[in-house]
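Quick notes on the structure that follows.
For this view, one protein chain was removed and the others were kept in their places.
Residue numbering begins at 1 within each chain, and the chains themselves are lettered A, B, C, D and E in the order written.
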Amino acid sequence: MRPSERAPDQLRAVTLETGVNRYAEGSCLVTFGHTKVLVTASVDEGVPGWMRGKGAGWVTAEYGMLPRATHTRGRREAAQGKQSGRTQEIQRLIGRSLRAVVDMKALGERQIQIDCDVVQADGGTRTASITGAWVALRLATRYLLDEGVIKTDPILDQVAAVSCGVFNDLPVLDLDYEEDSSAEADSNFVLTGNGDIVEIQATGEKRGFTRAEFEALYGLAEKGINELFALQRAAIER
Amino acid sequence: MRPSERAPDQLRAVTLETGVNRYAEGSCLVTFGHTKVLVTASVDEGVPGWMRGKGAGWVTAEYGMLPRATHTRGRREAAQGKQSGRTQEIQRLIGRSLRAVVDMKALGERQIQIDCDVVQADGGTRTASITGAWVALRLATRYLLDEGVIKTDPILDQVAAVSCGVFNDLPVLDLDYEEDSSAEADSNFVLTGNGDIVEIQATGEKRGFTRAEFEALYGLAEKGINELFALQRAAIER
Amino acid sequence: MRPSERAPDQLRAVTLETGVNRYAEGSCLVTFGHTKVLVTASVDEGVPGWMRGKGAGWVTAEYGMLPRATHTRGRREAAQGKQSGRTQEIQRLIGRSLRAVVDMKALGERQIQIDCDVVQADGGTRTASITGAWVALRLATRYLLDEGVIKTDPILDQVAAVSCGVFNDLPVLDLDYEEDSSAEADSNFVLTGNGDIVEIQATGEKRGFTRAEFEALYGLAEKGINELFALQRAAIER
Amino acid sequence: MRPSERAPDQLRAVTLETGVNRYAEGSCLVTFGHTKVLVTASVDEGVPGWMRGKGAGWVTAEYGMLPRATHTRGRREAAQGKQSGRTQEIQRLIGRSLRAVVDMKALGERQIQIDCDVVQADGGTRTASITGAWVALRLATRYLLDEGVIKTDPILDQVAAVSCGVFNDLPVLDLDYEEDSSAEADSNFVLTGNGDIVEIQATGEKRGFTRAEFEALYGLAEKGINELFALQRAAIER
Amino acid sequence: MRPSERAPDQLRAVTLETGVNRYAEGSCLVTFGHTKVLVTASVDEGVPGWMRGKGAGWVTAEYGMLPRATHTRGRREAAQGKQSGRTQEIQRLIGRSLRAVVDMKALGERQIQIDCDVVQADGGTRTASITGAWVALRLATRYLLDEGVIKTDPILDQVAAVSCGVFNDLPVLDLDYEEDSSAEADSNFVLTGNGDIVEIQATGEKRGFTRAEFEALYGLAEKGINELFALQRAAIER
Partner (left out) sequence: MRPSERAPDQLRAVTLETGVNRYAEGSCLVTFGHTKVLVTASVDEGVPGWMRGKGAGWVTAEYGMLPRATHTRGRREAAQGKQSGRTQEIQRLIGRSLRAVVDMKALGERQIQIDCDVVQADGGTRTASITGAWVALRLATRYLLDEGVIKTDPILDQVAAVSCGVFNDLPVLDLDYEEDSSAEADSNFVLTGNGDIVEIQATGEKRGFTRAEFEALYGLAEKGINELFALQRAAIER
């Protein structure tokens, strides 16, 4: 039995609320149960120095967690003077995941900067961030199309992500914090709308885990991500 | 005429929503018009090294702004590796303002850490932070009283803050960003429930300003802060 | 009775010695009693990137304290790898105060960098810095005029500053360290030659303080700053 | 055809030379073709503060790359003042991988610090590091057993790692730099001696990739890692 | 001919003014011509962690340069967030030089912190710092003796320093900035009162230089340092 009494293949309640920031070209407040991430997509007319003159754009992401997003207050990274290894790892993952579904030539020499700020954390913040970031990115690129800044839609496909794990020897979908902190194995799947792999990360936490268990997690992820795709499409409907 | 069509002595719509974070001992989402600040108060059973053994507590504050809280995206301080001078100045002000109404002996050797994170900025983020932080602090200390951790209420009085300025030669209350960015003078008043001064900061921006203008701002601030006190009391009613 | 036996409205002995650095375009060693600050004004033919091409100049300030300027040795900020929040707050105040009396167009696209280094501290280092910095700035701009680098005098007015506070319930002018460390309220006034406000900072330290007390401090500041203006004029006489 | 003319399931020449540092309790120079990583395992009698008093040990890893390990010289992280996100991600992976096969109670309250320094890089530095680090760790723990410092062998199993990828639509084992830089998909597998998963990381680089391709990579990895296990066992034979 | 018209073996005017800081246990303003360094010696009742419990003291030094100490303004190290390699090299030299003449056991478990802040630079700041630092140190230890804090004089001997160089093929004593910036060779000698070497640093700047030239510099240094010893003794006379 899962602590939340969910079925093994059941997502938490997921919401994707758009238009939550009055300045950003795209924004989305994504919730997976008690996990809440505020995502903004900001258009920057310019690209990093190493990309200039190539006629192509870029998508990058930053991730942060408010100090009291967690059960006990964590230290503020800005006050500590550096981002943790975990933070950097997550924001690199978010950026890679989004870039996998963007046609950089169609975007032109401009950058879309994604900010994912975790307002409240209950497990799965990186996968919620990716799922919500796609919505914000979709809205920001639609804005560029509507304004006539770009002619061709740079979004090639959807991308969404979910975590799965082995909890009390049972493969389950969408771990919350209580499950995550005692799971035997933890994994994150990032898939595109056509089912291709963008990224898989799987880690044995308490023990190594078997290929059979891994295959079960993979199946759960495919089911959950398909549900997320439907929610994403609903969120961006005008 | 103010851009927002408000009367010179009229606050923006102010809301103080409590209980917005499921982990923090006290929390408040404060809005002044389009300015939104998420405040949490976290109890830490321990004090900084230099305060140990004195039988007294401490209240400290940190302030941050999400990168896209503003019209154009700002750089993330955690990524830059340091907090700006402005950020440090504001968080020092918030901490001082709250400590002015706290009996540190009654708090005992524990610290309350206030986090003010600006989700959306439209002028007056520091004064909104102080006003909301008092609510979060009030809730966190009530929690300590309810739990029997402390016996005596450490909150001695209310504290709230508002900005005023000279805009087009007219003294006005509660500047929004459009007013703030072209005001001739800008000031922040932090007052206690009994009307005493905790802090006054007044700066000539476009030009120096006169003592008469300053006195007018002071009067507006007293009126506005009294309205904020009523809103604070309503917010913490059970 | 004040520890220094001064009258409530009496400044400490103030000196403004010019020409104390053989390289700087303007320099001034300012003393307020035992407080000594070495100020240099350096002309830099160039402005920060964000100001280029606007045909206007800039004035900026940095502040530091020698480690043993104080009763007990403080840590060297360069060795610690960052400037404290206090240092940044003070140097921002000095820069704002000076810019209030400078015509940036008349200065042309060049920057004047003010360095205020506290050699010995006995209270009031920020107000002494501002008062001395105006002298160094005045000399550096006179140098530019004498050299024919600029045609129009960019100095619009004098600016000077003083601290006042409530000490043993008595409003007093120009706090020394002993008074400052036990004052009930502390304030800094920065005024222009024509009496306008550039900046007011007032803080209740031990307790909140009343509007009446604040008005008394304001009156003391006006008296003291007028005396400082006379000393500044004497210092820059050729 | 692979640039190196290797068969799709063929590892590069792999060597594991032990005893390469006269001070370290365990050391190993691991080469995968032109990739060379110098690994040391250092015993530290003490654990990080958050682990004290629990009667258990810790294994941690740091990773670095000499500036000219690569085709063009990279910047020295020590001179830049921080480790890159990539470096932190890799050293976190190495630490997790090793801890998966260590009995921390058997190790006692001491720490083994692994240093992986890439002397020359030609792809696969993180997987080579893990493979070599196990050897260094095995030697350091044997030293502790031989010296009588610990009684029970803390090493529960072998762990090794290899990269696989899709190169010109062909799944191949052990990518070198030329393959890696143009592969469609890249993955790292970390497995234990009994075949369990410690970590899988799979990323679509040029395009998303299919579940079938992923399964092929998994099979290649299992084959390659079994060969690495045999080499590890040979390396630590006395 | 030297630019200053000094004889090859002639020091600049050297002054050692004591008692220049009202808080420091020892202080000295040292000038070598236009070079001015303010030195304080601060007693700290405690030693660094790695020295605790050994019954011995420590002497350490920090060095800094005010931004406009030089012809063109340099950047403030505190604002840059780090001390330059040059600064660290100099302060390490000052510390080593002083420790060579201190009996650490006689000092007891306390530290004397020397701060050398260059107010104006015209060459030879590190050697002026050492020469003045000995005076400040001598005064601080005399204070400890006078107060009865220590019983035995920890100062074993004098130490002083001077620079020499080859300028226009002529060996000369005590380089000023104009000479230093075009010298063929530059050297710093730190000697004790009995003529022993504490430190020699000699560098070919424009060209390598010969052993004969080096011996000539050594002779000049011995002459100059003997004159400095006499000035030091005069400075500390009561």
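By our rule, a residue touches a chain if its C-beta (ideal position, glycine included) is under 8 Å from a C-beta of that chain, and two chains touch if they have at least 3 such contacts.
The model shown is predicted, which means the values in this text are computed figures rather than measured ones.
Participant: Can you list the shown chains that the omitted chain is in contact with?
Facilitator: Within the full complex, the chain left out of view touches D, E.
Participant: Of the residues listed, E:A78, E:C164 or E:V198, which one is in contact with the missing chain?
Facilitator: E:V198
Participant: Which of E:Q88, E:S182 or E:N226 sits in contact with the chain that's absent?
Facilitator: Answer from the full complex: E:Q88 touches the omitted chain.
Participant: Which parts of chain D face the unshown chain closely enough to count as touching?
Facilitator: Touch with the absent chain occurs at residues 21-24, 27, 34, 38, 40, 42, 44, 62, 64, 66-73, 76-83, 87, 113, 115, 117, 119-120.
Participant: Quickly run down the residues of chain E that touch the omitted chain.
Facilitator: 82, 85-86, 88-89, 91-92, 96, 100, 185, 187, 191-192, 194-204, 207-211, 213-214, 218
Going forward, only the chains that are shown with their structure count from here on.
Participant: Please give the intersection of the contact partners of chain B with those of chain D.
Facilitator: For chain B paired with chain D, the chains in contact with each are A, in label order.
Participant: Count the residue numbers both chain B and chain C use at their shared interface, divide by all numbers used there, and answer same if that is over half, different if under half.
Facilitator: same
Participant: Starting from the mean Cα coordinates of chain D and chain E, work out the distance between those two points in Å.
Facilitator: That pair's centroid distance is 50 Å.
Participant: Would you give the residues of chain E that are in contact with at least 2 other chains, written as numbers and ranges?
Facilitator: 81-82
Participant: Can you tell me, using the touch rule above, whether these chains form a line, ring, star, complete graph or other shape?
Facilitator: Graph shape, chains as nodes and touching pairs as edges: a line.
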